[in-house]
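With one protein chain withheld, the remaining protein chains of the complex are depicted in position.
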Amino acid sequence: MGTVPLLSDDEAAPEARAVFDEIRATRGTDYVNNFWRALAHDPALMRATWDRLKIVMEPGELDPLVKEMIYVAVSTANGCSYCVHSHTSAAKAKGMTPEQHGELLAVIGMAMQTNGLVTGLGVEVDEAFQA
Amino acid sequence: MGTVPLLSDDEAAPEARAVFDEIRATRGTDYVNNFWRALAHDPALMRATWDRLKIVMEPGELDPLVKEMIYVAVSTANGCSYCVHSHTSAAKAKGMTPEQHGELLAVIGMAMQTNGLVTGLGVEVDEAFQA
Amino acid sequence: MGTVPLLSDDEAAPEARAVFDEIRATRGTDYVNNFWRALAHDPALMRATWDRLKIVMEPGELDPLVKEMIYVAVSTANGCSYCVHSHTSAAKAKGMTPEQHGELLAVIGMAMQTNGLVTGLGVEVDEAFQA
Amino acid sequence: MGTVPLLSDDEAAPEARAVFDEIRATRGTDYVNNFWRALAHDPALMRATWDRLKIVMEPGELDPLVKEMIYVAVSTANGCSYCVHSHTSAAKAKGMTPEQHGELLAVIGMAMQTNGLVTGLGVEVDEAFQA
Amino acid sequence: MGTVPLLSDDEAAPEARAVFDEIRATRGTDYVNNFWRALAHDPALMRATWDRLKIVMEPGELDPLVKEMIYVAVSTANGCSYCVHSHTSAAKAKGMTPEQHGELLAVIGMAMQTNGLVTGLGVEVDEAFQA
Partner (left out) sequence: MGTVPLLSDDEAAPEARAVFDEIRATRGTDYVNNFWRALAHDPALMRATWDRLKIVMEPGELDPLVKEMIYVAVSTANGCSYCVHSHTSAAKAKGMTPEQHGELLAVIGMAMQTNGLVTGLGVEVDEAFQA
């Protein structure tokens, strides 16, 4: 599938190739995944996405593994299979154990379930929960 | 709003009241939030939900605060405002700082954005991401 | 809330008022709910929606109550609170008991949960399930 | 695809194999579908999911075929292709005719459409719909 | 994949074949895409969908290319990969340039992101935005 072809290094514009190189340097691997090869069709959008992603995912008050698990959670709820695969892979690379993966899935499943119950019941937000 | 009325302690069946009491004991507060007062119309569903929630959210390989943030992430992607409010409140009670809240939101926003880009581009999963 | 004002009978165009009258006749009540009063701003869209809704929801191979519960299920997964309220109300008017409502919610919750697990695990469709 | 490999009977832990056996006995077939082979990586999550699924989907106030159609409706709205396939298959096994399948799809399509119209119009819930 | 087999011209009922012919005539191509070959199992649903689609997508106050881009936007947010592919293809056929495609994706990504931030923050609608 694909609504645009994936661009090889040779096919990409210099501005896109520069992002490929930064991705390689940041991750310490020569491999550039399909998402970036598709996004390379629009070097400005690719640059803005990469620059922002680096800042958002770097160590901060939350550690990078926790951030990857949050990323997986959102991607799962949105049904983005590619994103689930890429960020589960990234989480494993950052040390996610099979047991942590199982707990991540259990929390996602629980949240999905109560999201459905709450919406089906039409529950109004408690005043106690309002900031 | 509400597709069922919220049940007070007096209106709830004994099986539902028993869950109210466990919620109070577990949380160390007399307050029982609207979700449980709505779910009390079906004591069996309420009991199954509460029993499972307790197990899923207890400390394990992931700490309870991380679990609450994953819960918020799923609930946000699903657009369940009640769940966002209740689990953001729970996360704060478990020590989430404003800085951590900001990073949680930043990761959610980033994931939503790339979920959209990936789906719009129709990117196929890299073999490297498959287990 | 509302991105357009709700139109009273007097404010609506004759083509929209004609749909109001059909809704009243079909349902045997003078009350016209907010959705139609908002949609009345575009009489052609309103007419197309009403004409199709009547056909889709009439008794067929599935009975009208089952159709209403399917409607509630979709609306819940999509987080459309208005639709959950209006079609839960319609289901009750068609005889949905509190016990059936509880089972409907239990199935919705179960489906939401396994939707999350399946997507998080990236499970591929079994050949056995393909038509 | 898959974020975890599918486990064969030999690769699964005894607790997971026990669930495989219950699935076979309950369904009267030797075939165990991919979802359970993926979930087998976390036998406790697998057990909790299976035990709950059996209770939720058994005959009650709603018949099992209606429950399967509700499951398909939720899975469709959530865009879970695997779940749509597995539960459409289950619904056919429980007697869903092509005509019923067509009506199920028509109601899903209608609900999706009015979910969009209602949200786009920002319609507020009528007092008449509140329990 | 597929929950129903795709129907060839020979396998389809006369009422479905008639829609195939209208699709060919309207689009000026002999090719009929998979969606219609699947939907052909229910000729009445197929007819209602095609008749409505033609009216909704024809030139009006919005030009057909803008309509296709809105269609892609909705389909992306709903995670419907098939729909993203078919309507991106239709948009290209109606003249969407690579630069416009890039801007479409950028707006989709931005909207997804702020959808997440707004829901995570639980922001209430400003009175100024209410009609």
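Letters A, B, C, D and E name the chains as they come in the text, with residue numbers starting at 1 for each one.
Here is the rule we use: a residue touches a chain if its C-beta (ideal position, glycine included) is under 8 Å from a C-beta of that chain, and two chains touch if they have at least 3 such contacts.
Note that the coordinates shown come from a computational prediction; the quantities given were computed from them, not determined experimentally.
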Quiz item: Considering the entire assembly, which residues of chain B contact the chain that has been omitted?
Solution: 79, 81, 84-85, 88-89, 98-99, 101-102, 105-106, 109, 116, 122
Quiz item: Of the residues in chain D, which ones touch the absent chain?
Solution: 72, 76-77, 79, 81, 84-85, 88, 104-105, 108-117, 119-122
Exercise. With the missing chain put back, which residues of chain E would touch it? List them for me.
Key: 1-4, 31, 33-35, 38-39, 45, 49, 52-53, 56-57, 60-62, 66-67, 69-71, 73-78, 80-83, 85-89, 97, 99-100, 102-104, 106-115, 117-126, 128-130
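Here is the rule we use: only the chains that are shown with their structure count from here on.
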Quiz item: Between chain A and chain C, what is the gap in Å from one C-alpha centre to the other?
Solution: 33
Exercise. Return the distance between the CA-based centres of chain A and chain B, expressed in whole Å.
Key: 21
Quiz item: Out of chain D, which residues touch more than one other chain, so two or more?
Solution: 1-4, 45, 49, 52, 74, 78-81, 85, 88-89, 99, 102, 106, 109, 122, 125, 130-131
